[in-house]
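Inspection log for the structure reproduced underneath, given as structure tokens.
One chain of protein is taken out of this complex; the other chains stay put.
Let's look at chain A:
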Amino acid sequence: MKKSIYKSMLVLALTTILLTSFLITGVMYRAFYLRMQQEIRNEAIFISSAYNLIGQEFFSRFADQENSSRITWVASDGTVLFDNFTDAEQMENHLNRPEIADALKNGFGEAVHLSKTLGTQTFYWAVRLNDGTVLRVSTTTNSVFKSVLGFFPYVALITLMVILLTMIIANLLTKKIIFPLNNLNLEDPLSNDVYDELSPLLTRMAKQNDQIKSQFKKLKEQKEEFNAITENIREGIIVLNNKGLILFINKSAADIFNVSTQDIINKHILTLDRSITLQKAIETAMGGHLFEDIFAIGENSFNLLASPVKDEVVVKGVILFILDVTEKQSAEKMRREFAANVSHELKTPLTSILGYAELMKSGMVKPEDISEFSDRIYNEARHLIDLIEDVIRISRLDEKNVQLPFEEIDLLELAKETVGRLSSLAQQKRIKLSVGGDNAIIFGVRQILEEMIYNLCDNAIKYNYENGKVDVNVKTFSDQVVLTVADNGFGIPREHQSRVFERFYRIDKSHSRETGGTGLGLSIVKHSAEFHNAKIRLMSKPGKGTTITVIFRRNQ
């Protein structure tokens, strides 16, 4: 800015100087020219009058006189008769000179001769004398160019001064313009006290400041919103640019890959995980296609969805969604196994029934054996029904959304009732059944609790020695109700303790059919307890007995 101000001022000053110089030179030159002509004419007229009066000797006075005009006397035939600067005899014939010719013809003649080489200008004035000869007076001065050249040092001096002055003024002016600009309060443009020309700018700045502020606020809100969403969802999200560098990774994704969010930003995705599935996913997405597959990190399996981010046709980046499906997959596996187990368990009694029935049908059974055979068929069918009932129970417990009637139940009364139903079974094995403890009211579903107690006691009787005993106890504490079923039966070996609650898990697979259980009893107990938000503790020593404790929370 300073430079351009300086430049324009300089151009203006120099143009003025130049134009003025030319104009002055022109005007001056013209006046000078006319005066020279005038002077030379007057001199010629004066000399010619003198000659006409005095005669030839008048010229001799001018001979060898310098600093005066040159006087040439030419005869009517052009021969130079006298010249006060050079020897007349050596001079050529002057008849062809324009001024002489004019003088001979019209009585006077004039001419101006410009010598470029010498840079001089010669003014001639010729006049015809009374005797027919011609007198020519001439004077030589510097030409206009030489005169201008003479001005030059002065013009240069002035120019230099002007340049200096321009610089100083330009400097001052720029400072004056720039200073308020440099010291503007940009936060609040309208509060500035500056020259008027700046106000439109300041108004616009104020407007833009407001716009920027509001947009910034909006962006920040959007970012916070986005962060709040991405940081709190369970799905991992990773955003990559088209070179595979990580632009964004949310907390879930960082947790999945076990890294910290800050460390991994701007690094290549392959430094995070280099599994072939992920590589394929990124390659596919970079090619502009959607990719979905299951991939594993350690023990866990994840559903990976790679989606390209396209700008029309060019892939600008990739978004990866990673969803932990470990639980889902294990649940699915469990369901599959359950279905397989159920089919197997159902098939075994049915095969027996079919076998006995076939034997009877083909008449290979003696009449006295028929009652035994039908007894067996009856037992197998009974077992089948037990099994199906258990499966129905457990399926119902699996459906957590099912609406069942919750009511206040006295756990001790319920235990007494349930144990009463098992007394005949206990008597068969001469097992002593006892129920004791406090009356405890809990909030629960009668049917499910009854099944739970039934199964616990049923197991305690089944897996017990003859003459054994089973104790059912209900105790209340300030914040919980504890139901204990203790027996002094076979007990559960340590390695099986963690697995007995699994469906169809049997400790002794080969003898399970003799005891007649379905393999679902403890699984039903576990689900029933979970249904009531209760906890189960199992304590057991092989050969000494088993104690199962169900801890209910009170007042829920």
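As a working rule, contacts are C-beta pairs under 8 Å (C-beta built on N, C-alpha and C of every residue); 3 or more make two chains touch, one makes a residue touch a chain; residues count from 1.
Please note the rule applied: contacts and distances are computed from a predicted model.
Enquirer: Consult the UniProt record of the chain that does not appear here and report its protein name from "Peptidoglycan glycosyltransferase MrdB", "Phosphate-specific transport system accessory protein PhoU", "Energy-coupling factor transporter ATP-binding protein EcfA2" or "Cell wall polymerase".
Expert: Its UniProt record gives the name "Phosphate-specific transport system accessory protein PhoU".
Enquirer: Determine which one of A:Gln279, A:Thr326 or A:Asn379 touches the chain that has been left out.
Expert: Reading the full complex, the residue touching the unseen chain is A:Gln279.
Enquirer: Would you indicate which residue among A:Lys7, A:His268 or A:Arg382 is in contact with the undisplayed chain?
Expert: A:His268
Enquirer: Given that one chain is not shown, which residue among A:Gly78, A:Gly119, A:Gly244 or A:Gly355 touches it?
Expert: A:Gly244
Enquirer: Touching the missing chain, which residues of chain A?
Expert: Against the left-out chain, chain A lists 243-244, 268, 270-271, 274-276, 279.
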